[in-house]
Each structure stands twice: as structure tokens, then as C-alpha cells.
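The structure's right below; bear with me while I get my questions together.
Missing here: one protein chain of the complex. Every other protein chain is in place.
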Amino acid sequence: MTEVRVAILGASGYTGAELVRMLARHPNFRMTALTGDRKAGQPLASVFPHLSMLKLPDLVAIGDVDFGKIDAVFCCLPHGTTQDVIAGLPPHVRTVDLSADFRLTDLDAYNTWYGHPHKAPELQAEAVYGLTELKRAAIKDARLVANPGCYPTSVQLPLVPLLHAGLILADDIIIDAKSGTSGAGRSAKEANLYCEVTEGIHAYGIASHRHAPEIEQELSAVAGKPMIVAFTPHLMPMSRGMLSTIYVKLAKGAKAADLRAELSKRYDAEPFVQVLPEGAVPATRHVRGSNFCFMNVFDDRVPGRAIITSVIDNLIKGASGQALQNMNLMFGLPETTGLDQQPLFP
Amino acid sequence: MTEVRVAILGASGYTGAELVRMLARHPNFRMTALTGDRKAGQPLASVFPHLSMLKLPDLVAIGDVDFGKIDAVFCCLPHGTTQDVIAGLPPHVRTVDLSADFRLTDLDAYNTWYGHPHKAPELQAEAVYGLTELKRAAIKDARLVANPGCYPTSVQLPLVPLLHAGLILADDIIIDAKSGTSGAGRSAKEANLYCEVTEGIHAYGIASHRHAPEIEQELSAVAGKPMIVAFTPHLMPMSRGMLSTIYVKLAKGAKAADLRAELSKRYDAEPFVQVLPEGAVPATRHVRGSNFCFMNVFDDRVPGRAIITSVIDNLIKGASGQALQNMNLMFGLPETTGLDQQPLFP
Amino acid sequence: MTEVRVAILGASGYTGAELVRMLARHPNFRMTALTGDRKAGQPLASVFPHLSMLKLPDLVAIGDVDFGKIDAVFCCLPHGTTQDVIAGLPPHVRTVDLSADFRLTDLDAYNTWYGHPHKAPELQAEAVYGLTELKRAAIKDARLVANPGCYPTSVQLPLVPLLHAGLILADDIIIDAKSGTSGAGRSAKEANLYCEVTEGIHAYGIASHRHAPEIEQELSAVAGKPMIVAFTPHLMPMSRGMLSTIYVKLAKGAKAADLRAELSKRYDAEPFVQVLPEGAVPATRHVRGSNFCFMNVFDDRVPGRAIITSVIDNLIKGASGQALQNMNLMFGLPETTGLDQQPLFP
Partner (left out) sequence: MTEVRVAILGASGYTGAELVRMLARHPNFRMTALTGDRKAGQPLASVFPHLSMLKLPDLVAIGDVDFGKIDAVFCCLPHGTTQDVIAGLPPHVRTVDLSADFRLTDLDAYNTWYGHPHKAPELQAEAVYGLTELKRAAIKDARLVANPGCYPTSVQLPLVPLLHAGLILADDIIIDAKSGTSGAGRSAKEANLYCEVTEGIHAYGIASHRHAPEIEQELSAVAGKPMIVAFTPHLMPMSRGMLSTIYVKLAKGAKAADLRAELSKRYDAEPFVQVLPEGAVPATRHVRGSNFCFMNVFDDRVPGRAIITSVIDNLIKGASGQALQNMNLMFGLPETTGLDQQPLFP
């Protein structure tokens, strides 16, 4: 049986912990190194007591990892610092990067949205955008996969096939998205305190969220022309979960039923994507703790319009789960390996 | 000092309890009768222990109220049963109805959306739609006020002045709204159990929610032509609060700043409506427990579009608070009487 | 490989759904029949959309199950109705009953606490109390296992070894327990609505909860004399999780460290029970979604007293997980089969 020696860089954050949780049951991937620069020397159990039943290597500094003995790297480091680290990895290592550093292919766009020139442009050129269901062929052979953002995952899964099939227009797409608070990470900020988040909702990053250019890049490629979308994320009192409510204009003559049929056909054989039956409403609680994306399409009362809703667990299909799905693919394993956990409800 | 004898019909639901809470500190309105047919004979404290410090009349059946001794009625009964009850009130009684029974002026529309012919069409003709800030003159002299729905309140407060000023187009208005669970009332349904609601979100009533025709009726009147809007409500894990995120097309040459300026001018003197400073994001937690509506306007990245967000407490400005504001107006009292409570945060 | 044909009676409740979730990944247990009398004929996915990715038999009425083709039954039916159903099963079927029907060995106590004479006293005599870590030998060969209550599980795991070792006194044990709302089941009751539960806490069943006699029965057996404990459960705004804070008197000369040492020794080899390091505080979020019990012991400032806290997921170790652990044991499988899922945090 294949054994792959895995390092998780940045194992002391939420996405790192999710990878540990899933890899604990993975038959092929062996967690060989876990890094956490500020917590180096500590057992992971002291950072994440919920993982204390696992036998794991202690946290180390990245500089102390012997990458000669590592086959695969999950990189869960903050945006901006990641590109340097990955540029320094030996060439035999295959990497899935959960940060945003390699998602934008246009270096000017990167500069504009992230405020500094990209530090590893040649790596950027090599990186493959890892929305698994849509990019399988390229991911399989990639050395570096840029794991998609959570919002872009929930949006592209329904929109890409519909744009491709010409069933919706590229204009006037409006995405109203709602995310769980874990998307903000584990760093201590007033805005993410329990008392500030519970029992409330507000929009944030209106017309300025960095996932907008990522969504537009991928949709534009399918549409064959530059697209601009309206994208408004909202912060919600839930730890995990993401819902995108998407308002689209139908191509002439198309109906919601046609869209649903197209998506059903497209995802029929996919183990993680489900198009719900007519009228059934996707709910985040039905995918919580799983790598699933549930979606559906509804006729709008406004003539010529449809409403699409799509739900994922932002930490799994929106981050660590999709990263593992990609790594499985890169190492020739069934994509579902280590990802067969059903949603946790209630 | 004016003393008004008040009856609350349906005091055993959430909106009834909110009225009791606010009226407890009202200097002019004296709670003379509280009804609750299934709980008749019980003290309200046994239904709502949080109100047990108040001296209140016990719950009675509606049939046992002597309306000869009542000046004003808040009607918090379920949709459909309300019209009969109000039709039976003596003519001297002035009523604010919190149900949907008298909101739609078109009897055919009522029939279509509520599934039966209206039983009190002549009363319907007399009823005044009670969005206080927009209908003050008519409310003042009304005998029957149809208190607006929560969603329509949060939507019309920003949209009506903008449509009126010609700053936004009447086409392609998209309303993505998020509501607290108290909007579903206190009746025991599986869908509203704690375990089903907490830590999740989903849309409901997509393209079929009864507040859509109410919104369209009022906006159409301002636009001077029939309008259809996209309206998608979502159920959220919060007891109270409502956020409407509204996507609009700008009139030629208009900018978000123009919209904000118009709204600021319109609501400058209003005690309950606030247009936030540029860039400040309305959050439901900042109006919780108050009669306030906070709103703001943002430029979209999509050329020619803007994004408006508006927040209220669905039980107060979206229901009982606005009802009290209307009744104050009807009895010549300052609108803020009994409504000066600041938001409860955290 | 062993294949065991399994029926879940009452699969449309929360504990039934948890069993389905866990059995979906179990290599030996095949779900052959799922019952839900009121939902007979429906796919489980219509009752629990989060399980809709699984291939499962449709729900049927209990009367329509061919128990000749069933080897093992998980019985998730309501208290009181269970004893009749189990009494009617053919003798080859091995059953784990998640209800309270077979937990009390004293038929008079059953009558007192449940309000009617037991209908299957001979089965009661045969039933084995299934707290796995404490009753392994008997469970292995049992035909009928009475799966413990959630509170009793969280309480006995720490107390039984300490009483057995004589490190704590049998008098004056005070148990203050906090439970997630899923313990109340999925039936629609006003008290369990989101708005009634969120952001609050209250005690319930003070001095009258049916888990008290169950706890006392098992502790008394260890102590060798009748015991009465103070037991106060509380309802909390969390879907799953249970914390018992237990106040005990130390045997002469004993310290908290002695209790921790005894428990550590007792549970050292157990895959699901962990005694935390000195000073580490068990938190329900660290066992959520797992079959784990975490516990610890603390010196009280009151001389001669110690404080024990113990956490479980009430739906897993407190119900369906322990049931599966027991069934594994009954069929000679490793206890951890199908139960290797790590906690889901955040």
C-alpha cells in the first residue's frame, strides 16, 4: 500500500487541525511533521485538546523540518508569507496550498488585491487551481495546487457548468454569501469574540473581498470574456458552514428545470456534489462536517431569472477537505479516501 | 394626561409579549385587556415569566372583552382569522393590526397569495398601510392601520425614497433578506427547534414568500408602474434581527454617495432611522431590542450598481415597535413614547 | 469478514440518525431495515437530508420487518413502548436498547419512576446494563443490552472506579449536569424552540429526573449499600454535549491527585476514555462528534472535598456511540469499529 509522508505547515490553525482530524483515519498519508512556529516544541494536544487521543509528532518550526523525508505538503500558512515558504521547498515535494497566494494567475491582479508584488512568479505560473471537480486532469499531475477559497468553491460548482452550457448569462450575476466564523481563523480579534458574533449578522468586505477576483478569474475563463460579479459576504453566528445565494439571468428560453438538469447530469457521478430534488432547499446543517456540496435551482418570480443556492462546510469542501481530495488525486488514490465521513447533525 | 385604554388581542405570542413589555413603561396607554383564547384565565406571567414583575390583567378570551371600555386595539392574531375579529369591533375602537390581513389593497392579490377571498373587503378599503415614516399623514387619522411586515419594513425604508427621487431603477431589484427565528412565532414546529436552527442557515419561501407582493405593491405605487422584485428570505440562528441586502441598478450618473445623501436628507430628523456614515456596515446586533432601522449604501464593483443594507429588530420596528409608533401617532402622542429604549448589546 | 444484518427501530429520531451515520462506515454491520412508523414508505433522506448521500433502505413500519433476516437490532424507540416491541423479537436477534425500559433492575423502582408496571419483567431480568467500560464481560454474551442514559454514563465513568477503590465517600455526592438540547429529542415542543433555548440556561427535573435512580442503582451496587445522590440537570444552548460537575467527599487522607491516578490507571488502555493531565479542564467541544469521555479531578478549597468534571457527546458516548460499541463487543468485533471519528471542532 502506498505510504506518503506528509507535512502540515501551520497545523495550529483551524484548517490545519481539520487536516489532522481527517488524516488520522487516512490509510496512506502518514503525518510526519506538523509545524507551528510560535508553538514549536508543544504537543498538538495542548493547542487542540480535541485531537489529544491521536499519536502525533510534536509541533516544530518550519525551519526544523527535514523536507528530504517529506513527500507531500499541506500548506496552511497566512496569505503573503506562504509564497516564500513554498519557493523554498525541494522539487520532489508535492504541495497543496490552502492560502490565496497562488490562486490569481494575473500577477497585476495579485499586486492590486494583495498590496505587494508576487514573490514567486515562476511558481505562480506552474500552480494549478484546485477546484477538484472542475480541474481534475491538471491537478493529477501538478506539483503545486492552489486550493480554492471557500466562497469561490461554493460559487463555481454551480456556475461553471451553467456558464459552460450557455444556460445563464455572464452579466449581472449577483452572489450573496453567508459564512461561518471559522473562516476568520483562530487569531484573537475583537470582531470575532463570541459576544460580537452571536445572534447577529452583517455584511463585510462589500465590493472589496479578495475572493471576488478569484471568482471572476475562473468564471471569465469559462465565459470566454471578462466578467464582473456582485459579491457580498456576510458573517454569521455559526462555526462552520457557507451558503451562497446566487441570482442569475437565464439564457433565452431556459428555465430553472433546465439548469437543474444540466447540473444533475454534470455531477451525477460525483461523490461529493449533490443536486437536490426540485423544491428541496440546501441547508448548511446538512453538509456540516462533510466534504459535500449540496445545491439547487429555483425559478424566480422575475421573468428570465433564476435563483441558485449552494452549501458547503467552509472548513472542509471550502478548505481542508478539498485539499485532501486534491492530494488523493495527486497520489493516485481514490478521491474519497479519508473523506467518507457523513455530516454531523444535529 | 391622555389615558388610552388598550387591548392586546393575542397577547400570548411573541409580538404580543413585546407590546406588553413596551407598554409597561408607556405613560398614556393602559393595558386593560389581554387576550389569549387557549390560555384564558391564566396570568400572563405563566405564559411569559419574564413579564411576571408587572401588574397585568389576566388573559381572557376575546369574546369576554368589553370593547365598550377599550379605546385602542393591537391585534396580534394569526393571518386569516384576524379580519373577522376586527370586523366585529365597535366603530369607536382604533386598531393597529399586526397580521397580514389588511396589507394587500388588491383583493385578487389577497385571494391569490392567501388562498381565500377576503372576508372584510370594506374594511380593507379603509385600512391604512402603516409604515410610519412613509405614511404619517394617513396613519394619523386612520381607524384601522395595517402594520407592515418585517421584511417589507426593512426594504421600503431605503427603497421608497430612492425610487421616489429617481436615483435607482425599478427593474432588477434583488432583495436577499435574513431573519431571526422569532419571525416564525412561538408555535411548536420541528423546523424551529433549537437543534434544527442553531449553527446553520438556509433560504425558504424562495420566490413564493407572501411579503413579496406587499413589497411590490408599495414600491410600484412609488415607481408609478408595476414592479416585480426578486426576494429571498433566509432563516438564521438568532432570536431577533433582520438584515436586507439589496442589489439595485443606479439611475444614469448616480453613485452610492448620491443615494446615501438622499437617504440622509430624508431621514435626518427621524428618531428611529439612521443612515450610517460612509463605509460603516449596518449590523443587526446594533439595533437589537430597539425600534431603530440602520442603513447604508455601497458602490458595487459592477458598474452602474449599488448595494444597500438595512437592519431592524424584526419584533420591534418589524412588528410591535412600529405598531406602538403608529398608535402613538393615532392618539396625538410623540411617536417615541414608550420606544426610547436603546439597543441591548452585547 | 463477519457480516451482520442490522435493523434500526426508530430511525427517524436523532439517535437513530446517529446510528445510521456511524454504521454507514462500518465494515461489518449492514443496515438491512430502518423503521419509522409514521414515516413508513419514505426514504430516510426526506427525514434527514444530511444522510441523503447514503444508499439506504426506505423507512418501513416495524410490523413489516422480517426479523428472520435480522441479526442485530438497535432499538431507538420511546420509553414505555419499547418493552412490548423487544418482547416480540425472535430469540436469535441480539438487541441494544437505547430507551430506559430495561435499565432499572428493580421492578418496583421502575413502576415508581415510570408510572406503570413493567410489561416484560422476564426480559428485564435477562438484560445487561451496557456501560461498556464497566460491564464488558456481561455485555459480550448478552442477548439484550440496556444502553445507559447519557447522564448516568458521564457520571459513572468517573465515580464507579473511585467508589470501588474507596477513594471517595458514598455520602453527599452532588452532581450538577449540563446537557445539549438534542437530549430532548426531535419532537416539536415549545420548550425546545430555538428562541426559547438560545442564549440561556435553566435547571429542569430538579430532584425528579429519571436518570437519578439509574445512577443510584449502579453506584449503590459498587458501594455495597443504598446511595442517594443529588442530581440536577440543566438545559443548555448547544445541540450536543454533556458536562457533569461532581462534588465528592474524599476518603480520609485521599487527595485529588490520588483520584486522578486511580482513574488514569483504570482507563489507561481504554480507547474512548481519557483522564486529562493535572489542571486541564474537560470541555464539551473537545469531544463533540466522538465517542470519547474526557474527565479530570481537582482539589476543592473546602478541606476533604474534590471536584470531578466529565464530558461526553450525549448523542454518541451518551447514546448511539456506546450502543455501537456494545454491539461491536457482542459480535466479537473490535469495540472501536466504526467509532474512530475524531471530534469535530470548531
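The chains carry the letters A, B and C, assigned in the order they are written, with residues numbered from 1 in each.
We adopt the following convention: a residue touches a chain if its C-beta (ideal position, glycine included) is under 8 Å from a C-beta of that chain, and two chains touch if they have at least 3 such contacts.
No experiment lies behind these values; they were computed from the predicted model shown.
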Candidates C:Y114, C:Y247 or C:F331 - the one touching the absent chain: C:Y247
Listed residues C:I8, C:A72, C:V222 or C:M238, member touching the removed chain: C:M238
Listed residues C:A61, C:A87, C:A138 or C:A230, member touching the removed chain: C:A230
Sole residue of B:N147, B:T198, B:S310 or B:N328 that reaches the chain not shown, by the stated touch rule: B:T198
On subunit C, residues whose C-beta touches the chain left out of the figure: 172, 174, 176, 178, 180, 195-196, 198-204, 206-208, 212, 228-232, 234, 236-241, 243, 245, 247, 281-285, 288, 298-303, 305, 307, 309, 311, 346
Residues from subunit A at the interface with the omitted partner, ascending: 14, 181-182, 186-190, 192-199, 237-239
Chain not shown, touching residues in subunit B: 14, 17, 21, 24-25, 48-54, 182, 198-199, 239-240, 271, 274, 276, 280, 283, 285-290, 292, 294, 315, 340-346
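As a working rule, only the chains that are shown with their structure count from here on.
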Chain closest to the middle [Cα centroid of all protein chains]: A
Chain at maximum distance from subunit B, centres defined as averaged CA atoms: C
CA centroid of subunit A to CA centroid of subunit C, Å: 36
Intercentroid distance (Cα basis), subunit C paired with subunit B, Å: 46
Euclidean distance of C-alpha centroids - subunit A vs subunit B, Å: 39
Residue list for subunit A, restricted to those that touch at least two other chains: 198-199, 239-240, 283, 285, 288, 346
